[in-house]
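Starting off with a structure, shown below.
With one protein chain withheld, the remaining protein chains of the complex are depicted in position.
Letters A and B mark the chains as written, and numbering starts fresh at 1 in each.
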Amino acid sequence: MNHFPQAWGRPRDDIYGPYDSSHLHSSLPQSHTQSPAVTGTSVLGVKFKDGVVIAADNLASYGSLARFTDVKRLRTFAGTSVIGFGGDVSDMQYLDRLLQSLDIRENYSSHGHSLNAKNLHTYLAKIFYKRRSDFNPLWNNVLVAGLDDEGKPFLSQADLLGTTFSAPTLATGFGAHLAQPLLRRLVPHDEGSVKDVTREMAIDAVKECMKVLFYRDARSSDRYSIAVVTKEGEIEMKEDEKLEGQSWAFADMIRGYGTQVN
Amino acid sequence: MTSIGTGYDLSNSVFSPDGRNFQVEYAVKAVENGGTCIGIRCKEGVVLAVEKIIVSKLLKPGANKRIATVDRNVGIVTSGLLPDGRHLTSRARDEASSWRRTYKSPIPINALAGRLGGYVQAYTLYSSVRPFGVTAIMGGWDTEGELEVDGQVGTGPTSGGGGKINDHDIGEKISRGGPGLYMIEPSGQYWGYYGAATGKGRQAAKSELEKLDLASPTNNLTLNEAVKEAARIIYVAHEDSKDKEFELEMTWISHEGGPTKGRHEEVPKELFDAAVKAAKKAMPEYDDSDDEQGEEGGDQMQE
């Protein structure tokens, strides 16, 4: 008996011949997207007492190549909501067009906009879930910022599997690891703390996190977009911001990987 | 004119010996009794207005809209058989969205007019169908800004290969977009207009429109003035059937820098009321009871 548990009970090649694994690689009748191509990285969102702040950088990467550097990943819908897209850019464009056509149809009746951010989020989540159930996913991770049915600030996430959740601070991708812990300092009591967060606090926290992400996320850029949605339903969108107050002094100290081995 | 008894008026696909399609002419008759619709095209945009005869006191004022939005930047109003008008509007919406699916950009007004003209004309060709009993007035604004591609993510290069052409590159003002006003008739004939009118009061409306001298290159009618003229013209055109009460409905489309930002929208209540007030003032028989009438105008717009 050999001492590799993984080998126990397996047929030995010298007796039974090598395993014929050809059936494992048989081609499927129809193939769908199995991986994203041109991608955007993290999206950040924070609720404050009168609205929501949302931000994403302007980079679209092709693998490790910084392929497009002026990509607008924050998109406004129905004049009162902003969606921040992470993940595949072509799927983002598809969803953009889909939501635009929805908005056009919504406007046929003359009683004004009726789709709020909550409605959009539900709609998007259902599309994501349908597509994952068809094994033809839309490779995105999105944040939806705006207002809910009662006109209160709304922030929610949806991803390629159709998973949804909502919190006073949200971050997708790398931001879930790096930014979310920093953003949560703003809201020690979750939803109960939102009333104590001002617009300036939220914006500053988001900007700081964008900087942290730029320091550590190799697929990020220092050009970013930031939008503020307020209770009045107004959107203040800035699409060509540059990170301020960068300091790479810390980089000097880093040892253990890269060119400095110790 | 009369075709009674000749047999040439019974089928769509049959010409009369003198080259007429009587079915189409009967369709025009259906339009001639419809509520007056007008469109005014000026430099800053387009105004559409319709005279809605109140056929029953039980109808909710301000409900049952007659001017429809197509895509975001086009409005259509029809006179004649209303269900035919709704179907035509629905077709226009389908055309606009299919254009977007193909070209990833909004349909130009002239292209939409062409599509609708072709569609209406097809209903004059076959014995199995009847022509549309409507004349449609379609107004819109093609953006004067850079044409966006639906879902575009960047702004593209500002100069160099693939860069943008600016006014100073060619030494003259680049002309993009602008207002569009078309009228599509039951025959499928469609023409572009400065001012268009159809329905019962079209003759009076047309002569009023002509007075505005819209075709003149020096014409400087503003959009706000156009709204007031439109309201007044509907009131003038209503003169011949003033035994019937009516409701006024008005929409407009301004340029991107204007009040509607290139979109087709209802004329806001304030401006609407002012236009109605001015229209009544211009009409001798309304003039004496200004205030009361003004209030009535307010009621008309509520949903």
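Note that in this section a residue touches a chain if its C-beta (ideal position, glycine included) is under 8 Å from a C-beta of that chain, and two chains touch if they have at least 3 such contacts.
Just so it is clear, contacts and distances are computed from a predicted model.
Going by its UniProt record, the hidden chain of the complex is named "Proteasome subunit beta type-6" among "TBC1 domain family member 22B isoform X2", "NADH-ubiquinone oxidoreductase chain 2", "glutaminase" or "Proteasome subunit beta type-6". Considering the full assembly, A:132 is the residue among A:49, A:67, A:97 or A:132 that touches the omitted chain. Contacts to the hidden chain, counted on subunit A, fall at residues 2, 4, 6-7, 10-14, 18-19, 21, 24, 32-35, 125, 129, 132-133, 135, 137, 157, 161-167, 170, 176-177, 180, 190-191.
Everything below uses one rule, namely that only the chains that are shown with their structure count from here on.
Across the complex, subunit B meets subunit A through its residues 65, 68-69, 71-72, 93, 96-97, 100, 104, 150-155, 266, 303. Remark: subunit A residues 60, 68, 70-73, 89, 92-94, 96-97, 100-101, 104-105, 107-108, 110-111 touch subunit B in the complex.
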